[in-house]
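The complex appears here minus one protein chain, its other protein chains still in place.
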Amino acid sequence: MFNSFGNILRVTTFGESHGVAIGGVIDGVPAGVEVDLEAIQNELNRRRPGQSNIVTQRKEPDQVEFLSGIFEGITTGASIGFIIRNTNQKSKDYNHNTNVYRPSHADYTYDKKYGIRDHRGGGRTSARETANWVVAGALAKQLINHISINAYTSSVGDIFLVKPYQELDFSKIENNIVRCPDETVAEEMISKIKEIRKEGDTIGGTITCVVKNLPVGIGEPIFNKLHAALGKAMLSINAVKGFEFGSGFCGAKMKGSEHNDIFNPDGTTKTNLSGGIQGGVSNGMDVYFRVAFKPVATIMQNQPTIDSAGTSTEIQGKGRHDPCVVPRAVPIVEALTALVLADFWLLNQTRRK
Amino acid sequence: MFNSFGNILRVTTFGESHGVAIGGVIDGVPAGVEVDLEAIQNELNRRRPGQSNIVTQRKEPDQVEFLSGIFEGITTGASIGFIIRNTNQKSKDYNHNTNVYRPSHADYTYDKKYGIRDHRGGGRTSARETANWVVAGALAKQLINHISINAYTSSVGDIFLVKPYQELDFSKIENNIVRCPDETVAEEMISKIKEIRKEGDTIGGTITCVVKNLPVGIGEPIFNKLHAALGKAMLSINAVKGFEFGSGFCGAKMKGSEHNDIFNPDGTTKTNLSGGIQGGVSNGMDVYFRVAFKPVATIMQNQPTIDSAGTSTEIQGKGRHDPCVVPRAVPIVEALTALVLADFWLLNQTRRK
Amino acid sequence: MFNSFGNILRVTTFGESHGVAIGGVIDGVPAGVEVDLEAIQNELNRRRPGQSNIVTQRKEPDQVEFLSGIFEGITTGASIGFIIRNTNQKSKDYNHNTNVYRPSHADYTYDKKYGIRDHRGGGRTSARETANWVVAGALAKQLINHISINAYTSSVGDIFLVKPYQELDFSKIENNIVRCPDETVAEEMISKIKEIRKEGDTIGGTITCVVKNLPVGIGEPIFNKLHAALGKAMLSINAVKGFEFGSGFCGAKMKGSEHNDIFNPDGTTKTNLSGGIQGGVSNGMDVYFRVAFKPVATIMQNQPTIDSAGTSTEIQGKGRHDPCVVPRAVPIVEALTALVLADFWLLNQTRRK
Partner (left out) sequence: MFNSFGNILRVTTFGESHGVAIGGVIDGVPAGVEVDLEAIQNELNRRRPGQSNIVTQRKEPDQVEFLSGIFEGITTGASIGFIIRNTNQKSKDYNHNTNVYRPSHADYTYDKKYGIRDHRGGGRTSARETANWVVAGALAKQLINHISINAYTSSVGDIFLVKPYQELDFSKIENNIVRCPDETVAEEMISKIKEIRKEGDTIGGTITCVVKNLPVGIGEPIFNKLHAALGKAMLSINAVKGFEFGSGFCGAKMKGSEHNDIFNPDGTTKTNLSGGIQGGVSNGMDVYFRVAFKPVATIMQNQPTIDSAGTSTEIQGKGRHDPCVVPRAVPIVEALTALVLADFWLLNQTRRK
């Protein structure tokens, strides 16, 4: 219940950053999907630590091993188990933090909630969990390969990619290490992150995601609206503080006469402030949304804090961490988007007699 | 599945704006809650159409009738059924729209999804559904009456209440018809809405919600993070385009050294950019978030559109609608917040041996 | 969660025997089902009290009122709310039992579980709830009207209908008040029940149910096996003590060489000890199962018992009750079977790419 995501297509995960392995079970994948294992590993590689000099320098191969549900390269309809071994569990990096609550981490809340805490690198709260999501999402992408999903870095700190997505060439997203399809802005973002890293600090940013070729009719009314499911998915990613789709927060300043999307005779709309969704259901236009990430809480500076006894202490800036989480979060945003869409696409098979 | 909300405390609803009645089933309310029926009706009255001259002038008494699960004023642990009769179903207001798709409404998407559409006032997609949520939320408030939940209008169009919530007196929220606790700003908002209404137009806005006295430890890891559940709830409300909590989208521009909330010895934090939630679990500080509403799609102006045959036509601005949805959405935001918190509070009873 | 049944097609119910009304929400019915309201009412009439002189003489019209989800006679895909008003709540029949625990009823367990009890006729534990199931099941039958479901009384006390179902004419089930398709045995059963009623006693019995024309492939592996879902459904009916399908308990005495169903070239099997299900999935043969009902606990004899203070007392045999629950349970068995099959039939739409 707590560690599961989805309705028909449901992913259930486990694992701590410094345990033996992380992994999960992907249930509800229809039989007959040809699985491209290399494509799945490629998605994991996009999320992998150590991939460039603006992300954490931890080295993890993040090799996924499938244990069931795929026979001779094709899904059988059985649940799909997988694991990713943790090979680089330098618990000693964390031993000095055993009883110390790191500011703006979940150490304190987990300790109070459960009365026990796996203090090794955040335990279950580590963003390492998102590797599981990328595996499941990469498989979901293959189920709905008629739909395209592209996420990219749209801001780092106060450096914004101001061009609307329609003017961007998504094929350039992977051309640079910050995953921004505009090369000039990408350079600025990269410089910014390097500068921040030198300061021993971290910085926030936003990711924009665009879904194309989504059929009309995807999404469920009332409590499973497509954008509500996407929002919940995005808000599940570590460090996310906000979600908006279509006109988003800007839309709250507008008038109805400006905001309404007028129909063309073929059912498309002249504008798309709705973000491709009306009444929780896709209308065939592009679905697009934006996700806000706070700066990573672990900084390479000393900070005052407390330990579990309430004693004031100081936490030292050690370990290997991301100065900006956004570049590695791009494939995570895509993966969760794919999971939501695949689930709703399956649900939609049952909606008409 | 589609019309249900919550895990342990689960609300399942039904009803169209122009059908016989709307209603639902509230399951999982513990036995032994003393029910204040008048307080529930009061919440409904806060949402009711016709309550002031800046909302729709439809008249609906919105009288809730409980059918089960409460015996001699106390919940029995049985599921609680309720209905609200529709007394003012002027379907004729809508007859002219039978085959016409209203711009930025769900007419088109529902018709394409289901192959059939209840065209009377939006059918199931009508915001009348939210009256069900207010009933359930008002009951949830009584279950967790040690926790305070206050929402208020924080912007209408480009008129913003810029004061931080800490400087506001929540007891003044109900003192004016726009539900803004700052009287000066409230006046401006009310004037704005009246002006917009005269233009036959509508306008968007935002609502801020603040939760106080929430115990530490509420919220579930990974896929049921407290803020993700709140976000999903808010994004389920008609017209909502965005959700942010704590530092929100502003946090994406900040540095870690600025954003981290430093602990006091008692476990409280000096700042609260986290918004009272770390790792998806409440930390005992105030939880606060902001919700963006687009302008209502129904305007009192003629608009070009198409009908179900794809023929171009014009839709006329008729009927009785809200120029701004925000004042009536305040109790809806509170109701859904209460449902999320009550559900998670119950779940938390099971988390330690 | 507690008062819901089904996965895709999900029924959520409420109501006490002596409250204002019972009812529920049927969610997940696909759009486009033509609803025959009269057929639904007919199913309710088959369950209705007072229908013959071998059932309880309470008079309840049991008139179902649909409140949503059906527009111009066709399901819209929206959730379907319905209520059945309680018109004959003679609470005074029960007032003498306020604090008394009736033997083999749920009075004691509910009181201990919840700390409060609606003592009017069993409250939520009353079999009146099953009227809700009959409504939902009757609608489910219309969704899967290509599948035939027939239940009948196969024993009353020690009077057994020993003929295998293949030799019975199901069109005769409704020809007699005990719902046994063999007229001779039916007469014996009816006499038995009348005799038991004169004694102020009650008697148990069994119901057999046969499903024909079920396609191959219905049922889900592991924890949603078709027979497990049917078994859970049947065990949810008040007074049920056992469930067996195919060879059932007799199969436990057999050898593999006797029990195996050998295939014909067309995939049918020469025998059907499997009961139409292999590995939890239908194989295209008839699905059949048998359900055991204990005698009704309310008897027209005085019984020693205790009250909520633990004081010994005597309960008097009053009120209007069924001497044998089986004749009225036949439509309930069919209704739950239809709900399970319709749900699994919908699920099966999602199982292949």
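Per-chain numbering from 1; labels A, B and C assigned in written order.
Definition applied: a residue touches a chain if its C-beta (ideal position, glycine included) is under 8 Å from a C-beta of that chain, and two chains touch if they have at least 3 such contacts.
Please read these numbers as outputs of a predicted model, since none were measured by experiment.
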{"item": "Chain not shown, its touching partners among those shown", "value": "A, B, C"}
{"item": "Contact partner of the left-out chain, one of C:49, C:181, C:204 or C:331", "value": "C:204"}
{"item": "Touching residue (missing chain; options A:79, A:224 or A:274)", "value": "A:79"}
{"item": "Contact footprint on chain C, counting only the chain that is left out", "value": "1-5, 7, 13, 101, 103-106, 108-110, 112-115, 124-125, 129, 155, 157-158, 196, 199, 201-206, 216-217, 219-225, 227-229, 231-232, 235-236, 241-249, 251-267, 269, 273-275, 277-284, 292-299, 301, 303-306, 310-312, 348, 351-352"}
{"item": "Those residues of chain A which, in the complete complex, touch the missing chain", "value": "1-4, 7-8, 10, 12-16, 19-25, 27-28, 31-32, 65-69, 71, 74, 76-81, 83, 110, 113-118, 123-124"}
{"item": "Chain not shown, touching residues in chain B", "value": "8, 28, 30-33, 75, 77-79, 143, 221-222, 346-347, 349-353"}
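Going forward, only the chains that are shown with their structure count from here on.
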{"item": "For chain A paired with chain C, centre-to-centre distance based on mean C-alpha positions, whole Å", "value": "46"}
{"item": "Length of the line joining the C-alpha centres of chain B and chain C, rounded to whole Å", "value": "39"}
{"item": "Separation of chain A from chain B, taking each centre as the mean of its C-alpha atoms, in whole Å", "value": "26"}
{"item": "Chain C, residues touching no fewer than two other chains", "value": "8, 28, 31-32, 75, 77-79"}
